[in-house]
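Apart from one protein chain that is not included, each protein chain of the complex appears where it belongs.
Let's look at subunit A:
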Amino acid sequence: MARTNAYDPKDRAADDAELHRRLVYGDEAALSEAYDVYSGLVRGVAVRVTRSAGAADDVAQEVFAHLWARPYAFDARRGSLRTWLTMLAHRRAVDWVRSEARHRKAVTADDAALHAIPAPDPGPDERVVDRERSLLLHSALAQLPLPQRQVVHLAYFAGRTYRQAAAELGIPEGTAKTRLRTALHRLAETLADPAEPGYEAHERGA
């Protein structure tokens, strides 16, 4: 099967395995290599969810601190380091926005404050609603089953085609296609019926 470019997931997997090995054995230089390769992607994911460069920096730092302090949390049998890091960044970013929202509600019910923190450019109420809907979807995305989440992360955050994602994950191309479609349908259903996916529904309660 022809690939669309020279990207070879096998090389990356071997590099990741070696990088992970050195992280496990406490080689600090390995952490800085991982940072060089993946911090752009990790920050990009966090910026998308948080809309805040400062928050994205914090998330990136948390993600790499976690990689360093808990190197065994990454399991090469269950996916690439790239997807693992973006999934971790995504989850932390969603948590950041949630706790930010909780904090705002706790501090003041004032609408002005609601606009002030995450949105650099406070807009009309519609934008606040859009942001809430966006967060709702990201929360749902963070809860997709792992196989679907991995493909979505590669396609949406890492810019992979479904064929590249399939190669990177070692699954058939048809499976990658189907998983993307199924995952998006699930997210679409979340929007149609926000009560369904569970805990974030309470948070939106008001």
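The rule we apply is simple: a residue touches a chain if its C-beta (ideal position, glycine included) is under 8 Å from a C-beta of that chain, and two chains touch if they have at least 3 such contacts; residues count from 1.
Quick note on the criterion: contacts and distances are computed from a predicted model.
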Per UniProt, and picking from "Glycine cleavage system H protein", "Aspartyl/glutamyl-tRNA(Asn/Gln) amidotransferase subunit B", "Maleylpyruvate isomerase family mycothiol-dependent enzyme" or "Nucleoside ABC transporter membrane protein", the hidden chain is "Maleylpyruvate isomerase family mycothiol-dependent enzyme"
From A:R12, A:R104 or A:K177, the answer for touching the chain not displayed is A:K177
In the full complex, subunit A touches the hidden chain through residues 4, 17-18, 20-22, 24-28, 31-32, 35-36, 39-41, 43-45, 47-48, 51, 53, 56-57, 60-61, 64-73, 75-77, 119, 123, 126-127, 130-131, 133-134, 137-138, 141, 152, 155-163, 165, 174, 176-185, 187-188, 191
